[in-house]
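See below for the structure under consideration.
What you see is part of a larger complex, with each chain still in position.
Note that the chains are named A, B, C and D in the order they appear, and that numbering of residues resets to 1 at the start of each chain.
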Amino acid sequence: MTYQEARIDFERLSRLGMIEAVWGEHKTSDQIVAILRSFKAEGQAALVTRVDRNKADIVLEAIDFSGVQFHSEARCLTLGSPYEKNSTFGEVIVLSGGTSDLPVAAEAGLALRWHGIKTELILDVGVAYLQRLLSQLERLKAAKVLIACAGMEGSLPTVLAGLVAQPVIGVPISVGYGVSAGGRAALEGMLSSCSPGLVVVNIDNGYGAAMAALRILQLE
Amino acid sequence: MTYQEARIDFERLSRLGMIEAVWGEHKTSDQIVAILRSFKAEGQAALVTRVDRNKADIVLEAIDFSGVQFHSEARCLTLGSPYEKNSTFGEVIVLSGGTSDLPVAAEAGLALRWHGIKTELILDVGVAYLQRLLSQLERLKAAKVLIACAGMEGSLPTVLAGLVAQPVIGVPISVGYGVSAGGRAALEGMLSSCSPGLVVVNIDNGYGAAMAALRILQLE
Amino acid sequence: MTYQEARIDFERLSRLGMIEAVWGEHKTSDQIVAILRSFKAEGQAALVTRVDRNKADIVLEAIDFSGVQFHSEARCLTLGSPYEKNSTFGEVIVLSGGTSDLPVAAEAGLALRWHGIKTELILDVGVAYLQRLLSQLERLKAAKVLIACAGMEGSLPTVLAGLVAQPVIGVPISVGYGVSAGGRAALEGMLSSCSPGLVVVNIDNGYGAAMAALRILQLE
Amino acid sequence: MTYQEARIDFERLSRLGMIEAVWGEHKTSDQIVAILRSFKAEGQAALVTRVDRNKADIVLEAIDFSGVQFHSEARCLTLGSPYEKNSTFGEVIVLSGGTSDLPVAAEAGLALRWHGIKTELILDVGVAYLQRLLSQLERLKAAKVLIACAGMEGSLPTVLAGLVAQPVIGVPISVGYGVSAGGRAALEGMLSSCSPGLVVVNIDNGYGAAMAALRILQLE
């Protein structure tokens, strides 16, 4: 039984304007090394998401070529260099309800910066103390797209989308316990939102939110 | 097979300080008439919740004694008169996120007023437009207990409990569609709330929220 | 117990650039008439979604002022006239997997056209016969934003977002039976999508998808 | 990508009368140390909940200032001293159905005592042997608020709220297996309770139940 592993989508860049990203969580370190080697051979950049430190260390140890780095906060490996900042694209702000949302917010931020997008993270603006969010309102209005990460009951994107007119992308976070464990309550809260025009991605999908923002920013 | 229907808890008043309430939704009109007759015979007041207009009309038609009224907005039948307003108990404010929450908010209000509690309803203060809630803040701080009804993503009680120090009782409402249909998303959002000390009752349980407020107000 | 009904958000237009929309499904015809009268008095346009023909007929009968119309395919009432077509905003295409998705697709289309956005509907391009979608590809690339409605397994937005670089907004539809009844399978399929940057709104939320597109188009 | 971590709500005390509490479960020990240092700098007390012994040991090792303690039974870290007992506030009794509920009951007790509230724990009064609860009834009536923790089928708060007139706060516990694993059955049992006026918090949320009790006790 022979087979060819990892039929990589080398044309994603020309088709979608996106660097190829590989979901690292259920892949072995051997599979990740082989995939990175293919990209290196093609001269392409790459992003590997959801890699824990242990697996990253094994990959970095096994890699025999240059250009691979681990970003521990965002739990991602990258191959190659980020694109030049493209100032015509406008800025994205990534907000989070609490400090525990950091890994997902950082994944979104890294994916955007790797595509040359100016990005800022504003943590800990959850709605249990509204003043934290309201005090940032003018700053937020300067961004082109807002990505709002929130676990627990996930109200932050709802409140935000009622206050600003730009695109708001909600990212439910799998922190919480009891009914909020796993991020379902946050996800359903965002989907049920009474604020018009809020859109949502899968739980913890910081990369997906970043690519959604990129699709918007790439509209000339 | 003989049996004795409706073993009524005539001692609830002395034990819990609450008028006996009967859940009308799954009872036939015959059962409701028989129960009201028993209360009348005991000289007690009673509240029958979740009665639609059709069933109420049949009950009112069949009743051959005085003192029964239907409250259409709250979908409740009452027997007897409300208690005297008891000003030492303090006031309860019932808020709702949207107009569709009215029947449940009205059920809570009716149950409280029937126990002599001063009550006000403030509708349509949902968080999609925060200013509506913030403009009421001083008014809200005058109440002893706040009951906050909300469907969809159910953020109102969370935002409220972050702003005021009093007891806040969240009532999820079964309005909505898709993931918010049935009120589960609102319920789980309230239970997951990042605001400390928010308590919750069953979906659409306006009566239960009222009795929880009464337990608090009765503390001397 | 006195209260003031329907605390309407008359400032939504200036804050978010959106005509106020009212969710009609759980409101009585009396409540809808009262709300429309308030908007009329303010000289504002309005959109009432999820109104079935029966309720619409009662509302239209009860209305004693001009400017209200029922759009039966989209199940919406409107007050006032649509905005002038704004050609700088670019076009939105609304796709659907099957004929049964029409009401939701039509709701999205109506909401966009009411805000002056050029919109086209392309029905029946489900992935069970790929050629139907592939033959439209060049046409689709001309649009600024794509809204893809799909019930059953909901694959259309996933396949589409792998083919085009623009923003794609998935709308799960509550048609189907067995495991796809209610639209959950379609929703979860879209959220789980392996295509990067697909965003999703609540099941059947055509209006929400339209407002998300509007947020994008309003970015100058 | 720079950001400012942990935008702490230093005004919670003046706004809500509550010491700031930090949810420790999904935070790294580094994040917890940084947060505690901020509170220390502000001269405020703090509570960190859901910290296991391993993480606590690492935090205590890393802390270079005084006043931090680990409470192993309640799985909490505290900074600063508890408030003086405030005898005007009345007493809270925390009950539990079984010995396995101890960590959550202890978290509730610790949070209350840290706010100066007199608190007693009564374990193992589950309804499988009613006499255990009934024998405590007079003792229970002396408390101002009752917090009832129960896993499995979660009947304790229902039975209790049918026996006493005070506020009863149900806390579902995530012990159990099969259908009761995770605490959902207990939660839904409490929400469905046939006893009027029982209120509920999230599964295992001992801290939340304590803050709900505090909101009630702070009513003058």
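Note that a contact is a pair of C-beta atoms (placed from the backbone, for glycine too) under 8 Å apart; a residue touches a chain by one contact, two chains touch by 3 or more.
Here the structure is a predicted model, which means the values were calculated and not measured.
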item: Subunit count for the whole complex, all chains sharing one sequence, 4 displayed; value: 8
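Definition applied: only the chains that are shown with their structure count from here on.
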item: Type of chain A:chain B copy interface by residue overlap (half), same or different; value: same
item: Chain pair with more C-beta contacts, B-C versus A-C; value: A-C
item: Inter-centroid spacing, chain B versus chain A (mean Cα positions, whole Å); value: 43
item: Computed distance of Cα centres, chain C from chain A, in Å; value: 27
item: Mean-CA-position distance for chain C and chain B (Å); value: 34
item: Junction residues of chain C - those touching two or more other chains; value: 15, 187, 202-203
item: Topology of the chain contact graph, where touching chains are joined (line, ring, star, complete, other); value: other
item: Residues on chain D engaged by chain A in the complex (per definition of touch); value: 1, 3-9, 11-12, 15, 23, 25-27, 31, 35, 50, 172, 174, 182-184, 187, 202-205
item: Chain A to chain D touching residues, read off their complex; value: 98-100, 102, 106, 109-110, 113, 119-125, 128-129, 131-132, 151, 175, 177-181
item: Chain D to chain B touching residues, read off their complex; value: 15-18, 21, 90, 144, 162-169, 187, 191-193, 196-203, 207-208, 210-216, 218-219
